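Left out: one protein chain. Kept in place: all the others.
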Amino acid sequence: QSNVTVYGIVDLGYSFRDADGQSNRNAIDSGISSGSRLGFRGTEDLGNGLNVKFVLEQGIKPDTGESDQSGRTFGRASWVSLAGAFGEVRAGRQNALGYDWFAGGVTPWGTNYLQANPKTIFGYDNVAERVDNAVFYYSPSFSGFQGAIGYARNGNGNETAGNENDTAVVSAALRYRNGPLLAVLTYDQKDVADSNTTVNRDDTRNIAIGATYDFGALKAHFGYGQLKNRGFKKDADNENAWLVGLTVPVSTAGKLMATYQRVNDARNMNEYGRKFDDNRSGFAVVYDHGLSKRTSLYAYASQYANVVLDKSGSSDKLGDATELALGVRHSF
Amino acid sequence: QSNVTVYGIVDLGYSFRDADGQSNRNAIDSGISSGSRLGFRGTEDLGNGLNVKFVLEQGIKPDTGESDQSGRTFGRASWVSLAGAFGEVRAGRQNALGYDWFAGGVTPWGTNYLQANPKTIFGYDNVAERVDNAVFYYSPSFSGFQGAIGYARNGNGNETAGNENDTAVVSAALRYRNGPLLAVLTYDQKDVADSNTTVNRDDTRNIAIGATYDFGALKAHFGYGQLKNRGFKKDADNENAWLVGLTVPVSTAGKLMATYQRVNDARNMNEYGRKFDDNRSGFAVVYDHGLSKRTSLYAYASQYANVVLDKSGSSDKLGDATELALGVRHSF
Partner (left out) sequence: QSNVTVYGIVDLGYSFRDADGQSNRNAIDSGISSGSRLGFRGTEDLGNGLNVKFVLEQGIKPDTGESDQSGRTFGRASWVSLAGAFGEVRAGRQNALGYDWFAGGVTPWGTNYLQANPKTIFGYDNVAERVDNAVFYYSPSFSGFQGAIGYARNGNGNETAGNENDTAVVSAALRYRNGPLLAVLTYDQKDVADSNTTVNRDDTRNIAIGATYDFGALKAHFGYGQLKNRGFKKDADNENAWLVGLTVPVSTAGKLMATYQRVNDARNMNEYGRKFDDNRSGFAVVYDHGLSKRTSLYAYASQYANVVLDKSGSSDKLGDATELALGVRHSF
């Protein structure tokens, strides 16, 4: 049937990790350079410049055959939209804008590559990645400018009666794309549930600004973000994160990418009074070699300081970690 | 591959509910006007008028990306059939006939629209909706008449050795379709498991009769059903449910639908000795506007008395509820 396109990515590789005080890990892992997925999408032309689109996209882990996103069937995306001259309105489970336009769009490799994932550094795991029950509006592009704004009464799981147990999500962004320049400004907010009456709780907020410029011989990446009230803790230190990156085409098929990222992660900051020289920071290098437009081999290396080694309730154990990976990414 | 057709429906909308003594609920919900689904089906021509068909249909909830039917992979349907001049024999998980031909076929909007769902009013949630391990026979059509009958040793879950823990399901129906008239008679039965030796237990039975007549300017809908022994309780009051409905085309793209339904729901009847003027009853109105053959916008409003507000073990809390919804349904 021509109404549906089946598409996806299978990304599998060998992954090595050596972290402070831990045994090394050797593994075949999924989703190192790109989240493995199987998707179904379609577009219907309604006439008068109006379109309906839908996406049903399942995150998968082909190393073990399981679903990603904790087993959610269409954990990556499931939405329907109406699009026209007025822009596009999407309803359903979908990406928040900071996660998609900033972390996914401004950095050299989007929300990928293990500990070098900008998602973690910029705190999108704490605000909003993918949002349930969401309605987003995307404006048309005006001389390179595009805006978008979205809202969900509950960002994770079905809405409750009274909605007082829901954690609402607000997401807004502005993007400028013109020739070699891409610039974005994003704002994401996750509200404290009304039922959560603990004092010193406040909405978690994330604001980020980033840009890329393509000089031809190389492309430069820059990003800055600030996360407030991590985990709704009003007295948590603000986290200031930044990234610089480079993408260098080294042949018709190969490109070299690198980033340096730094953030004063507030996860344990207040409990332990760690100084700002305990920042999480590190660099990563990726070489991506295209065997075709749809298939690439990649090699990755990174070294980070003060990453989370162990999630142990109130206080996470931090330490340095080195990661290496080698893999293949096939799109279909 | 031409052997498989991928198809489905994404139905998402805004839903509001105001019920007695409860906080209002505001939500983006899936499946208001039609169960969202992703399906795979095919037909093979074996020659001599013989066909093999299969359907694998997954219920989905695109508001959260989860699977419907409590996470069953192909929770809506998964069967294979042999069809020919003799009719069609289907094996696998499939619809019971009262649920499909009566509630799904005679009422204006099938088994949809929240509290106005005929499925609930006519008690199909208590007998059989979709039946596991079932074999159904559908006769060919003789001058408008078609019959069907089905049986499952266990209607929900894998069969056990000895089958004494199984709840068998029997389903039978007659349908007449000729020009403007559609009439159906359906019978569904769920047997008490042989292992259930509690006294005063008996098979739950559901019989229903319904018809629609298309006058052109409007289509009239009528249905009557009787449910015996709700939840296998032999001393439960019989439930007598009826529905009247209208479908009125108001433009080439738009149609207005309305129903009034009434049932003496026996859920708490005996425990609380509620009178028959405590009947569950209500009306609902739907406006459906087709943007194309595959895509519609819809608006829904309903007011019901004595719906189940809270499932609390032995006694459900009942009350009045108002519902509004606005959504989009896209078929692919």
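First chain written, first letter: the chains are A and B, and each begins at residue 1.
The rule is simple: contacts are C-beta pairs under 8 Å (C-beta built on N, C-alpha and C of every residue); 3 or more make two chains touch, one makes a residue touch a chain.
All values reported here derive from a predicted model rather than from experimental measurement.
Chemist: If I consider the whole complex, including the chain that's not displayed, which of A:N158, A:N240 or A:T295 touches that chain?
Modeler: A:T295
Chemist: Just one of A:D63, A:E88 or A:D202 touches the chain that is missing; which is it?
Modeler: A:D63
Chemist: Identify the residue among A:S23, A:T197 or A:T252 that touches the chain left out of the display.
Modeler: Once the missing chain is taken into account, the touching residue is A:S23.
Chemist: Provide the residue numbers of subunit A that touch the chain removed from this figure.
Modeler: 5-8, 10, 12-13, 17, 19, 22-30, 38, 58, 60-67, 291-292, 294-295, 328, 330, 332
Chemist: Spell out the interface residues on subunit B facing the chain that's missing from view.
Modeler: Counting over the whole complex, subunit B touches the hidden chain at residues 1, 3-4, 6, 40, 42, 44, 46-47, 50, 52, 54, 56, 69, 72-80, 82, 91-93, 130, 132-135, 152-154, 157-164.
The definition used in the following text is that only the chains that are shown with their structure count from here on.
Chemist: Degrees of rotation, nearest 5, to put the Cα trace of subunit A on subunit B?
Modeler: 120
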